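If you scroll down you'll find the structure; I have some questions about it.
Only one protein chain is missing; all other protein chains are in place.
Naming follows writing order (A, B, C, D and E), and every chain is counted from residue 1.
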C-alpha cells in the first residue's frame, strides 16, 4: 500500500466505516475529506485523532470559530498547505469574514516577526514574567 | 554595545522616549517591557514594530482577546520563551480564563500533530480546497 | 544557470561523475535522484554531502532502517515534501512495513503535540533532568 | 492559577489522581514528571494525552527504543528543551547507548541539513516518488 | 472572496493602486508580483508590509544583495516555496552569481545542522557568551 492510499467508504472495514459515519454525522457532511481517507490506513490513528479532534474542537470556553482561527494560525506558521486549505475553509464555514481573515493573517505575520526579534536580541525575561 | 543592551527611559534619546511614552500611554502601564528596551538599540525598528503592533492589535473585526490567543498560538508553535511568557500575560489581562488557556493549548497541540500527519501521509488536496 | 538545473550524467564533469558513480555503486541503483543532479551545480557541496551521508547512514550502532525512520521523522516535522517522498521510499526499501509506517507517523504526530504542550505550559525541568 | 502551576499528588482531584496512578503503575516509577503535574491544570488534556501516549509508545511493529529515538529526533528538530531532556532520559532507560546517541544526533543533524538543500535548490520530485 | 484572490491593477481601488504604483516605481518593474495582488485583499496589510519592506531592504549598513541573501536563508529554513522562488530571483537580480548561490545554500544547510547538534547535545553556554 502506498503511503497516501485513500480508503473510500465502499472499501472500508467496519471499524473505519464507523469513524467515517461519526465524522459525517457530527459535521453534517456527505463525505469525509482526504485527510481521513489517508489516516484510514492505520485504524488506531484514525480513531484516536478523530476522537481527540471531536473533543477539542467542540464548543467550550472558546467558541468553534476562535478555535478554527487558532488552527489556521498554527498551520500557517508551520506551512502545512493541506491544513491551511482545509482549516481556512472550516473557519469560513464557522463564520470567518474577509475582514477577520485579513486581521488573522496580520497577527500571525506579526507574531512570527516579533518571535524572531525576541530571539535575535536575546531579550531577558522581565521579572514580572518569571515563573515563581 | 552588546546585542541585548537594555535602554532605560532616563538614558533614551528623544525619539526613543517618544515611542516609550506612546507605549505606556496606549497600554496604560508605567514601564515598557524589556522587549522594547532591547529594540531601542535600533530606533527605526523600535518605531516600525510599535506602530505595526499598535495598528494590528487594536480592536477590529477580531477582538483583542482573540488576537492575543492567536499570538500565543504562534509563539508556542515557534517556541519563543519570551513571547510565550509576555503574550500569555497579555492574554490573561485581556480576559483569558484558566479554561480558555487549557483549550487554547489543546488546540495548538492538536494542530501541530495533524499538521505532521497531513505531511507524513502526503494527503492530496481535496478538489473543494483547490485554488481556482 | 537556473537554481534547479539538473546535471545529467552525460553532461557531468569528471569529479561530478565520480560522485555519481559512487552513489550508484553504493546504493546499487542505475541512476541518481534529482537531489544529486541539483547539488551537482556546486561540486564541493555534492561531494561533501555524499561523503557525509554515506558515513552517517551506514550500519553502525543503529541499523539502516532505524536511521531511515529517524530521517523521515525529521523531514515530516520540517515539512520538506521532497525529503518525505524520497526517505519514505528509502525506508520502505530498508524494510518498513505498513504497520511500522503507521506507528512512525503516530509517534511523530504525538511528539509534535507534546513539544508544544511543554512549551505552552512552560513546564519547569525536573531536577533529575538538569545538567550537572 | 499561573500557567505553569504544578499539581502535586496530595492536592490532586480524584480523576487527576487516577491518571497519575496509571502513569506510575505503567512506567513503574514513584512520581510523575513535571509535564504531567502541569497538564493536570486541564484534566481533559491530561487524560487524553496520557491515553494517547500510552497507546502510541507501547511495543508494536516498532519497539519502544526505536519510538523513543524518533521522539528525541522530533524534539531536537523543534528545539523543545524539556522534551529533549525527558525523552533522552527515556531513550537511555530503554537501552540507548552512547554510540546510539551519537549516531542519532548525526542523522538528525544531517536530515535538517539536506531538508534545506532540497528546499533551497527547489529539487523537482523524481517520477518514481510522485503520487499516483 | 476566496483567500487567494488576485487583485489586478485595473480592478484596484485608488489606495491599492497607489501602493502598486509605488512598488512599480521603486523596483522599476511593469507589474507587481502575485504576493502584492493577494495582500491587496486587506489594504492596511498591503500598505504596512510594503512600507516596511521598502524601508528595510533599502541600502544601509548592509547592501541590498546581502539583505536578499539573508532573506533567502530565512525562506529556505522555513520552507516557504513562494518566498524561496521570489527572493532567489531578487538575489540574482541584485548580483548573486552561481558560486554565491552555492555557498549560500551550503551555509544555510550547515547552520540548520549545527543548530540541531547544539540542541541535541544540550551544549551549555560558554561564559564568554553569557549575557551580563
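Note that in this section a residue touches a chain if its C-beta (ideal position, glycine included) is under 8 Å from a C-beta of that chain, and two chains touch if they have at least 3 such contacts.
If you're wondering where the values come from, they're calculated on a predicted model, not measured in any experiment.
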Legend entry - Displayed partners of the chain not shown (whole complex): A, B, C, D, E
Inset, instruction - In the full complex, which bits of chain E touch the chain not displayed? Write them out. - result: 3-4, 6, 33-35, 38-39, 41, 45, 49, 52-53, 56-57, 60-62, 66-67, 69-71, 73-75, 77-78, 80-83, 85-87, 89, 97, 99-100, 102-104, 106-108, 110-126, 128-130
Inset, instruction - Just the residue numbers, please: which parts of chain A touch the chain that's not shown? - result: 72, 76-77, 79, 81, 84-85, 88, 104-105, 108-110, 112-117, 119-122
Legend entry - Hidden partner chain, residues of chain B it touches: 1, 3, 41-42, 44-45, 48-49, 78-80, 131
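The rule is simple: only the chains that are shown with their structure count from here on.
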Legend entry - Chains touching both chain A and chain B, listed by label: C, D, E
Legend entry - Interface composition of copies chain C and chain E: same or different, split at half: different
Inset, instruction - Quick one: report the Å distance separating chain B from chain E, using the average Cα coordinate of each chain. - result: 20
Legend entry - chain A and chain E: spacing of chain centres that average the CA atoms, whole Å: 27
Legend entry - Distance between chain centroids, defined by C-alpha means - chain B, chain C (Å): 34
Legend entry - In chain B, residues with contacts to at least two other chains: 4, 52, 77, 79, 81, 85, 88, 99, 102-106, 108-110, 112-117, 119-122, 124
